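Read the structure below first, then the notes.
A protein chain is absent from this complex, but the other protein chains hold their places.
Should a chain be cited, it is by its letter among A and B, assigned in written order, with residues numbered from 1 in that chain.
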Amino acid sequence: MKKFILVLISAALSVGCASSATDKDYSAQAINLLKSDFKSKGPVTVERILKQDDVQKYCSALEDREGTLDEFAAIRDGQLKTVKYPMKGEYLGDWKEGLKIAGNAKGGQYSDSIGSENGGNCYGCHQLNKEEIAYGTLGPSLYQYGKLRGSSEDIYKYTWAKIYNAQAFVACSNMPRFGHAGILSEQQIKHVMALLLSTDSPVNQ
Amino acid sequence: MKHLKQLLFFMIALQWTVQVFAESAPVEQGDIYKELIEDGNPAEFREMRGKEVWQQKAGPNNVSLKQCDLGKGPGVIKGVYVELPKYFSDAKKVMDLEQRLIYCKTTIQGLTYEQAISSPLSIAGHASDVEALVSYITAASKGMKMAVKLDHPLEKEAYELGRKLFFYRAGSHDFGCVTCHSNDDKRIRLQSLANLLNPNDAQATYTTWPAYRLSQGEVWSMQHRIIDCLRQQRFPEVTYASDSITALTMFMAKNAEGGIYNAPAIKR
Partner (left out) sequence: MAQPMRIRAKLKGDEVEAKILVQHPMETGLRKNVDGEKIPAHFIKTLVVKYEDKVVLESVLGIAVSKDPFISFSFKGGAKDGKLSVTWTDNLGETRTDTVTVD
């Protein structure tokens, strides 16, 4: 009986090992393709995409395996720790600047210039104010975001953290980690905060 | 309590209806627009130019591409595109259409690799002869079913590599193809996004490239579109006609299996 179980276990392990060995090959080969076929240009470097961070590596692997709730929770906890809140609790900037950031899809592409300011391209994925009908649906509507949630310290903190690092709340979120990845500056995030939360912002009319 | 439940249900249903309506109205306009632009596709001019390029003598060997074997024998262009990418035993590698054209330009016409890849991408106001060639050759597959095979081990490998690249999230924005192309009925701004993991969407997408893009006023090949996607994904610059592009193309072309090819098409 013991021998039978041992055989079963080793069979299962070898099958498991065989499939992960195949996966490893393609991963390594894919990295080699990236290395040979891509060139750094403008603000984008090959080095950065060759070195996925832990989250990117984990989330990319979800094509082949189901994540567990514990793993997701660990990601959320880890990502929340990266959030840098603003000094003196001053969360809100100018919503008019926030609108510009929301409509600016540039920044971070190899066709953009190094050092140029990045946009957030919020409209790419989200509805914001009622007037702008050219909005995407990859993310939920943010129409009346502040009106529906109020202006408590908790909401301010949550919204800040969400923009700074969306994966603090949704592991492997499709939303870029605007603060953590250095896409938007602290001042820019304040402007987006004002767009979402200030009472006279067009989002909350 | 019952009334409260009914009221709550009604309000949720109302909000859902309003949201669905708000989300669908601009997209329906887009469908009407699509119908209107289908008549009179300037891609026809690119096809005409492509035929000229195919037939003109070039290179130190001063011959045309008419002996080029694109997978169904020398000079055969009918039905080749719906079977590409594929393994070519003379080159000992999997090639997409543009890699194969480069192979023919270098081996048959005697051009150098650099000459063969010169000006491959149309930019607004300057049409590329390579994309004209692609338009001509792809048009010869119109009406035929996508039939890419994964018989050869290298063909299987190209598909798996394409799949790995598709799911590879990296760079400043954590984007991979998967970020935008793995769910049904999503859009960026007002541009609907195909779910390339869904056979229906994969077919509808792959069978309509190359396309005359009204936003560019030029025909773009599938390769050109992939290159631009990677740029917008905040990836570094990919080399034209590289194996990464072939791998991604293989992944999409195989996922589009059975779709009826209908390009060069016209898009915004």
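By definition in this document, contacts are C-beta pairs under 8 Å (C-beta built on N, C-alpha and C of every residue); 3 or more make two chains touch, one makes a residue touch a chain.
Given the structure is predicted, the values throughout are model-derived calculations rather than measurements.
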Legend entry - Missing chain: touched chains present in the view: B
Inset, instruction - Write down which of B:P60, B:G75 or B:G217 is the residue touching the left-out chain. - result: B:G217
Inset, instruction - Please give every residue of chain B in contact with the chain that is not shown. - result: 39-42, 44-45, 125, 212, 214, 217
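The working rule: only the chains that are shown with their structure count from here on.
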Legend entry - Whole-Å separation of chain centres (CA-atom averages), chain A against chain B: 27
Legend entry - chain B-touching residues of chain A, taken from the complex the two chains share: 26-27, 29-30, 33-34, 36-41, 44-46, 48-50, 52, 55-56, 59-60, 62-63, 108-111, 123-125, 127, 133-138, 141, 174, 176-177, 181-183
Legend entry - Complex interface listing, chain B residues touching chain A: 19, 22-23, 25-26, 157, 160-161, 163-165, 167-176, 178-180, 183, 185-190, 193, 231-232, 234-239, 242-245, 247
